[in-house]
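A single protein chain has been removed from this complex, and every other one stays in its place.
Up next is subunit A:
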Amino acid sequence: MTALYEVSPPTQPTSSHPPVLHMTDIVKRFGPVEVLHGVHLEVRAGEVHALLGENGAGKSTLMKILAGVQPATSGELRLGGEAVRFRSVADAARHGVRMLFQELSLAPDLSAEENLYLGDMSPLISDRELRDQAAAHLHSLGLDLPLGVPVRTLSVGERQMLAIARALVGEPRVLVFDEPTAPLTAPEIEKLFEFIAQIRGRGVAVVYISHHLGEVFRIADRVTVLRDGRNIATSDVASTTQQQIIEWMVGRHVEVQSRVQPVSGDPVWQIEARPTGASPLHLELRAGEVIGLVGIVGSGRGAALRSLVGIGGESLWNGQPVLSLEDALRRGIGILPEDRKAEGAVLDGTIRENIALSSLPAVSRAGVVQSGPERQLVQQWIEQLHIRPAQPEYLTGALSGGNQQKVVLGRVLAAQPKVLILEEPTRGVDIGAREEIYEVIAGLAAAGLPIILSSGDAQEVLGLATRILVFRGGEVVSELHAPVTLEEVIAHVTGARTH
């Protein structure tokens, strides 16, 4: 096993520092579903503590509880020995807990100094005073950022540093990073790591969430692994290995049998994707083949996929250009978009109106929708996909997540696509509906439909794909063929294994 980064355990021993944060027996329920089943986390002052786990392991939920985004159902949170309960993000910040979210939350049209003191700015401070204060703060952190210009003119790396600097204004005790390197370039990552080392030196407790194991081994002192909402292990980074951590993350004996049979034969689609500003991607698709795309946020997976339908780039399908979603529909390319509520379903529309939306010409005569053929088409997909309630006039916005997703899938399939792109097909979908959707996908593949499946859930991809492309750093770094184990896929995704 080759590590992506050189493994260099931190030199300063941190075990001497006292724990500043105790999370004990944290339980979180959403309605009847329990997602955290009594999780513990202990972070010491002046340590970088990596929080690891697969998608859905509960990392984000736990951190949202810590940062005051949502309350725990039960459990105890102690900060410096004192029991606390945060009512809001601002409340958590007042107690010295700050979280840097994946999306940078800066005001793009304000300057760096205005962003730094946004919210706690004295109303009578002059521009000069504000700038001096900001310069002093940035200097104390060893940062050199342009002042007096809108922050949208700064680079992504500079904005990230600024966001961290802002979090440090109130001298926090706990700072949470969620995938901070995803949008950054290699030199910017180096800078970030230096910076995190410096923050640690100031005695701040850092919680670091990442999918890059190489990063974890470079900067973290200890690691806690969660799986399915439970603690699996906490260990000093120096006394563990990447192999060990992956086993903790996925479980020791994971056997995922793909529901789809590998296919042979000549490709029916030659696809050339050209995402803007990233390397092009060549794909060959056979009839009945399911290609899985995996890769963490920022790996280039999403950008490559969207360029296939003319968003943020363009593509050639068997030599025919696809520049827009209209082109895609015309060429028989169906896409199930990842954001069901914003991009997938027309929530104000009925089930009937949604399912027929991409097939209107087929059920219309001279532009007038013929209610007979429309009802027949809609009824067919309601039955085939087991949409509940099976009422064409039911409002889509009032359906459960799983049924909304089935309605969108019905809309895509009703247009009789010749190739199907699935983007996070079961995100926010309950387990029952998820199984049904998997069955439908497997059935479509068995009937000869070529499918491209992109998902952040590696297990989902393993269960359906016959071939898996792994994205990292903006391009495809490996191609895996079924049968392959979940550990292998995760190892490639996280960069623990590179070939």
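As a convention for this text, a contact is a pair of C-beta atoms (placed from the backbone, for glycine too) under 8 Å apart; a residue touches a chain by one contact, two chains touch by 3 or more; residues count from 1.
Just so it is clear, contacts and distances are computed from a predicted model.
Engineer: For the chain that is missing from this picture, which UniProt protein name fits: "Na+/H+ antiporter subunit C", "Ribose ABC transporter permease", "Imidazole glycerol phosphate synthase subunit HisH" or "Fe-S cluster assembly protein SufD"?
Structural biologist: UniProt lists the chain that is not shown as "Ribose ABC transporter permease".
Engineer: Which residue among A:Leu79, A:Val260, A:Ile291 or A:Ala356 touches the omitted chain?
Structural biologist: A:Ala356
Engineer: Tell me which of A:Leu100, A:Met161, A:Ile271 or A:Ala415 is the one touching the absent chain.
Structural biologist: A:Ala415
Engineer: Have a look at A:Trp248, A:Tyr394 or A:Phe471 and name the one touching the chain we're not showing.
Structural biologist: Candidates A:Trp248, A:Tyr394 or A:Phe471; residue touching the omitted chain: A:Tyr394.
Engineer: Which of A:Arg85, A:Arg152 or A:Arg330 sits in contact with the chain that's absent?
Structural biologist: Of the candidates A:Arg85, A:Arg152 or A:Arg330, A:Arg330 is in touch with the missing chain.
Engineer: Hey, which of A:Ser364, A:Ser400 or A:Gln459 is the one touching the hidden chain?
Structural biologist: Among A:Ser364, A:Ser400 or A:Gln459, only A:Ser364 touches the chain that is not shown.
Engineer: Please output the residues of subunit A touching the missing chain, sorted low to high.
Structural biologist: Touch with the absent chain occurs at residues 325-326, 328-330, 335, 337, 339, 342-350, 353, 356-358, 360-361, 364, 367-369, 393-395, 398, 411, 415.
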